[in-house]
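Below are the structure tokens for one structure; questions will follow.
Note that one protein chain of the assembly has been removed; the remaining protein chains are unaltered in position.
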Amino acid sequence: MSLLKIDEMTQRFGGLQAVSKFEIELQGGELVGLIGPNGAGKTTIFNLVSGFYQPTEGGISFNGSNTAGLKPHQVTSMGIARTFQNIRLWHDMTVMDNIRIAQHYRKGYSVFDAFLRTKKYRDSEKRIENIAWEMLEAMDLKEFAHELPKNLPYGLQRRVEIARAMSIKPKLLLLDEPAAGLNSADVEGLIKLVRWIHDNFDITIWMIEHQMKVVMSLCQYIKCIDFGATIAEGTPEQIQNDPTVIKAYLGDDTI
Amino acid sequence: MRKYSLNIAFAVGCLLIVAGAQAGLFNLYVQSVILFMGINIILSSSLNLVNGNMGEFSCGHAAFMCVGAYVSSIVTVLLFAQNKILGAPLLPPDLAPFFFPIAIIVGGVVAALVGILVAVPSFKTRGDYLAIITIAVNYMVISGIENLDIVGGPRGFMGMKQVVYAMSDVVDIPWMMIWTLLGTAFTLWILRRYISSTYGKGVNAICQDEIAAEIMSVNTNKIKLVTFMLSSGLAGIAGGLFAHVIGYVNPQSFNILKSTECLVMVYLGGMGSLSGSVLSAVLFTLMLEALRPLQIIKWVIIPLILVLLMQFRPEGIMGNKELSDVFPKLRRYFTFK
Partner (left out) sequence: MEALFQNIINALQWGSFYALIALGYTLVYGVLLLINFAHGDIFMVGAYIAFGVSVFVLGVQGLNLPGWAVLALGVPLTMILTAGVGVTLERIAYRPLRRKGAHRLYVVITALMCGLILENGNLALLGASRKKFPELMEKTVWTLGNVSVTNLKVLVIFAAFAVFGILNFIVTRTRIGMAMRAISYDKFAIPLMGIPVDNIIVFTFVLGSGFAGLAGMLFAMSYPILEPYMGALIGWKAFIAAVVGGIGDIRGAFVGGFLLGFIEILVVAFFPSTLRDLIAFSILLVILWMKPTGLFGVARHQKI
């Protein structure tokens, strides 16, 4: 059974067809790329997968179950985590709190447990905290646990966002332009980090990225879309040499 | 020790106040100021949960207070007082001290249920549209009660003094002082536990970025529902206490002006700061009392003071910080968690 299967998915916003008949099937364990020029519909695809929009047509199934009609938090708790193109951390809460809140779905206690601080509550909070520390440790963020994200440099904020997504312990991680806005040293760090995550966790990674260097060095398989439609797919070499891709995408964007 | 020091200090303070009241150390006027302080603390800290922590703009807090006041008053009067419409007391007056807190809680629960009326629209809209809904609910509640003749309509509802006397007949201690202080302690205790749990931190996440919260597995609708219900339930408790302290309620005591007072306390204290809410409720009550001799001019001076205060501290007294953040040394003596 495949991990993620998207079937002829179409999304319309009024007259605009942002995604048309998009298809993909991930078996689990891959590192896949999604590229395309600005406004091609990449983020929309991620929004659809994470349940933020409901597709106009077509379906998404994750781990064999259909995600139609589920709310984003339900989809996330099935094991799909993501980051955002423009960093969306909770900037006035510490890094630690950011990571704790992302584990909301596994808290497993009710408000009344929180009022009474029952054993269930204490155990659960302990577990959440342990996982948070583990994740901070793994991501090399431990020393920033009590900082506010807004006070951290941009590169670190990206890392915190990935750590926050990883603390959900997802099976599928969606990265929306993780290298956007990073300087070249940070980009190197990011490439290492993504590869490290892919090697050390039982995880599938699907990333949108404009920087060819990142996509080409990380991804095993790449899909390229333009105006919502898939125009090419294949290995990095195939994509790099595909004339339609060059025309739509690389042609006006020198790498 | 550090963990409990704040609770112990609070308990000792309350005990001293009750003992002082019993021994006649403070006169009735001082007592009533303390009572209003307690009620205002409940109101401001509960509204702060929604307006400060969750970042919504609820403008009709008095509506829930009103519901709590009427419901608990009807229950106690029905049980322990003679009333033209509700008839003779149903229970012997000896039971009053036991049933009183239950009646207050019933008022809170009904107020929490009315809170759903505001919570459900908040799933779809936020901010200014929700402000309207709360203002409208405030008007609707008042107007609804004014049209209910069974509870006196616009003339108001009374008989709660009898209930308080019934309690004093059992044991002669300052009951309302005890209940109000307990209510205040209960409110602060619950709120503190709620907002420091991972569950309750979801509220702040919604405030700062609702979309991120939903996508990071926070069930935002459920949290909003719980938070609105908690906030309005606590306002209902404040209303119940208020009704029994005054001994008489009428719908217009819970109009938009009362809601405005709640709003002022929240923003004066600082959005999202529990200690700020407590501090501002105390200050605001004192300010109201100090300026009472000025009569109508009071309501020119107070807004003027507040306008000036906001010019100097445009984030409220405490900002979004707690006392222990401003004075880190205090952490040696207590923890906020």
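Think of it as A and B in the order they're written, each chain with its own count starting at 1.
Just so it is clear, a contact is a pair of C-beta atoms (placed from the backbone, for glycine too) under 8 Å apart; a residue touches a chain by one contact, two chains touch by 3 or more.
Quick caveat: nothing in here was measured; it's all calculated off a predicted structure.
Considering the complete complex, the chain that is not shown touches A, B.
Remark: the omitted chain is touched by one listed residue; of B:S168, B:N221 or B:T260 this is B:T260.
Of B:F57, B:Y165, B:F186 or B:Y248, it is B:F57 that touches the chain left out of the display. Taking the complete complex into account, residues 13, 43, 47, 52, 84-86, 88 of chain A touch the chain not shown. Of the residues in chain B, those that touch the hidden partner chain are 51, 57, 121, 124-125, 128-129, 131-133, 135-137, 139-140, 143-144, 146-147, 211, 256, 260, 263-264, 267, 271, 296-297, 299-300, 302-304, 306-307, 310-311, 314-316.
Just so it is clear, only the chains that are shown with their structure count from here on.
The residues of chain A lying in touch with chain B in their complex are 50-52, 71-73, 76-77, 81-82, 84, 88-93, 97, 100-105, 107, 109, 111, 114-115, 117, 121, 124-125, 128, 164-165, 168. Interface residues of chain B facing chain A in the complex, by the touch rule stated above, are 190, 193-194, 197-202, 204-205, 208-209, 211-221, 226, 230, 320.
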